[in-house]
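Below is one structure, written out as structure tokens; the observations come after it.
Of the protein chains in this complex, all but one are displayed in their positions.
A and B label the chains in the order they appear, each numbered from 1.
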Amino acid sequence: MAAVSQSAMTAEPSVSSPKMTARDLNLFYSDNQALFDVNLDIVERQVTALIGPSGCGKSTFLRCMNRMNDTIDGVTINGEVTLDGRDIYDKRIDVVQLRARIGMVFQKPNPFPKSIYDNVAYGPRIHGLVNSRDELDEIVMTSLERAGLLKEVKDRLQSPATGLSGGQQQRLCIARAVAVSPEVILMDEPCSALDPIATAKVEELIDELRSNYTIVIVTHSMQQAARVSQRTAFFHLGKLVEVGETDQIFTNPKDERTKGYITGRFG
Amino acid sequence: MSLSFLLLAVAALCALSFYFGRQRAVALSGGRYSNLHSLPAHYGTYVALWCGLPALLLLLVWHIFQGSIIEAMIIAELPSEITGDSGQLSLALNSISLIAADNGQHLTVSPEVIDAGHRLANLQSIANAALVVVMLTGASIGVSLSYRKISPDLRARNNVERISRWVMIACSAIAILSTVGIVFSLLFEALHFFSKINPVDFLFGLEWSPQTAIRADQVASDGAFGAIPLFVGTLLITIIAMCVAVPVGLFSAIYMGEYASSKFRAVAKPALEILAGVPTVVYGFFAALTVAPFLRNNGAILGLDVSSESALAAGLVMGVMIIPFVSSLSDDVMSQVPQSLRDGSYGLGATKSETIRHVIFPAALPGIVGAVLLAVSRAIGETMIVVMAAGLAANMTVNPLQAVTTVTVQIVTLLVGDQEFDSAKTLSAFALGLVLFLVTLGLNVFALKVVQKYREKYD
Partner (left out) sequence: MTDMASLMEDRAAAKVISDKMHKPVDWDSPKIARNIKKRYAAERRFKIYGLSAIGIALLALFVLGFSIGSKGYSAFFQTYVQLEIHFDPAEIDPQGTGDPAVIGKANFDGLIKQALRDRFPEVTSRRDKRDLYDVVSGGASYDLRERVLANPNLIGQTRKVWLISGDDFDMLNKGYIDADVDEGSRRLNDKEISWYNTLVSSGAVEKQFHARFFTSGDSREPELAGIWGAAVGSFYTLLVTLALSFPIGVLAAVYLEEFAPKNRFTTIVEVNINNLAAVPSIVFGLLGLEVYLNVMHLPRSAPVVGGLTLALMTLPTIIIASRAAIKAVPPSIRQAALGLGASPVQTVTHHVLPLAMPGILTGTIIGMAQALGETAPLLMIGMVAFIVDIPGGALDPATVLPVQIYLWADSPERAFVEKTSAAIMVLLAFLILMNGLAVYLRKKFERKW
């Protein structure tokens, strides 16, 4: 049928009990619409990659998922985003708690100008997750370990985090996010500022984390998406064009635009 | 001949030189400007510069030296009983200048002084006439030399640009000259002072009462020049001011930068700027006539004895004056903290205030320290508020309800009115000025360094 609506076309056909969902999500920067009727399900304990050309809205969409767009003036959102079936834009939802449950790692490593230890301890401290110094120590150590950083920094936990290399800083940011035991981790092009070796380490880590966390990653690199993700969603001009198993998207895309993008005809 | 007339005359001469220089270049070109190396206007400017610059330079040099040379000539002619005593000499010089200005008929002075007065008037008119002659000579030499040099091959534009470059360098050098001027004028008189008073007594003495003997035969003491009470008073008022300015300024900056809607900012920011633009004399009046009586009356109700020139009144008002200074500087500093740090903190679920307290503030701390140091230096150097609202008596106290005096108050008190540049009393003002200059300079240099370093970190 020619009159199949956009939402029907992009709706997820076959995901049972998704961790997060987006339904008919529209976003406006003042008068400019940046997202159009996005419908997407995020599967628990899987890596979902968001790909698409620059300015296609994938980062904007990612920032909707933990309400980071709240901090920007002039943004209006309609539609629904749920976490475990509850709308996160509901008035009763506490954004502070929400962001603890949905952690975020940013494009450029952004460690706080504090010690390595204090960077990781920041989240547990503000959220009051620990009762004693020992407990905090344990969280910091395990988080660093999970981020594959403990070996490199355990002798200098009190030295400033800004002294670490770029790749180490990014893994520290992941450790920092992990320390509050989030359920979902959003990653906004986490490797774009890193060299290939550091990138490989972070990709390994993402694969590692998948066993405990639901991960959504925005990436510029299709190879990366293919390497780390199980599911891939392709965005174009603010619209979600196609979503599915990563293998299927890369080998047998249904939409012409997706095909064009992954074969490098535009980007 | 009045100064403004001289300047106008020089300007007119320059205009004439420009015209003739240009005409000559046009004539030489034979109607085709492409024969000339530069545009005709450049030749005109070339001649005009050679007319104006020598004249102005001579005028400047003349004015720097005329006064002291004429004074030396007058003093040389005075009888030794007047020149021998410096007090009498300055009195006599005063009368002489009054007589010269035709204002001293009512003075009862010795015939020598009256003679000297007439001589002074005479010398001044000779000097003025000579100045005109010298300036005209300088200008005409410059004009004739440069006019004769005009030829199609003269690189007039390059010459003009070279001269203007030197003029610009000279203008920039004025910044250095004023610093040098400040240092030398303070140092010169301060050394003069320290030849009378031991610097150690000055810097560490506990008593300040700069009363010197009025008459030579008076058996009065030399006065006490221990500056510690002034330093304590200055510090006390500065601390009170900082107690107001730092928290209020900092929190205003935080609210403006992180919380306020753009509408609120559009109203509140200019209001704070008005606070910064109010002249200090107005704050002084406000402190003396509104705040001080208010504090005294309310203190009396509470059973406190508040002096009507209390340090508290001056300090509070000074604090209000410095609020916008602290707030705009820390606003600058905090807005330089990169957005990515804020994002990182919000992404972990921190509230705004947690982000500000744990991330932004520590990151901005060096810059804020620099801003506060600049504010301290400003409070220390602030004059009018304390002159009008703080006391004159050098009390050694840290009680904010009592009257204290400050370095700047004493400088003003010592120098307003009769000045005798050979008494320790007048000279001590320069010693205080030197201390004030060095302390504020040290604070500024350090603070600017800190802020600079901070900027580089986030650039």
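Everything that follows uses one rule, which is that a residue touches a chain if its C-beta (ideal position, glycine included) is under 8 Å from a C-beta of that chain, and two chains touch if they have at least 3 such contacts.
All of these numbers come straight from a predicted model, not from anything done at the bench.
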Exercise. Looking at B:F18, B:Y346 or B:F430, which residue reaches the missing chain?
Worked result: B:F430
For this session: Could you tell which one of B:N35, B:N122, B:T179 or B:N298 touches the chain left off the display?
Result: B:T179
Exercise. Which one, A:I126, A:A226 or A:V241, makes contact with the chain that was left out?
Worked result: A:I126
Seminar exercise, completed: Touch rule applied to subunit B and the missing chain gives residues 2-4, 63-64, 66-68, 70-71, 157, 160-161, 164-165, 167-169, 171-176, 178-179, 181-182, 185-186, 188-189, 247-252, 254-256, 258-259, 268, 271-272, 274-275, 277-286, 288-290, 320, 323-324, 327, 351-354, 356-357, 374, 377-378, 380-384, 387-388, 408, 411-412, 415-416, 421, 429-430, 433, 436-437, 440-441, 444-445, 448
Seminar exercise, completed: Touch rule applied to subunit A and the missing chain gives residues 94, 96-97, 100-101, 126-129, 139, 142, 145-146, 148, 150-152, 180-181, 183, 197, 201, 204, 208, 211-212
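Here is the rule we use: only the chains that are shown with their structure count from here on.
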Seminar exercise, completed: Per the C-alpha means, the centres of subunit A and subunit B lie apart by a whole-Å value of 58
Seminar exercise, completed: The answer for subunit A against subunit B in the complex is residues 66, 68, 71, 73, 95-101, 103-106, 108, 110-114, 122-123, 126-127, 173, 176-177, 180
Problem set entry | Residues on subunit B engaged by subunit A in the complex (per definition of touch) | 262, 338, 340-351, 354, 358-359, 362-363
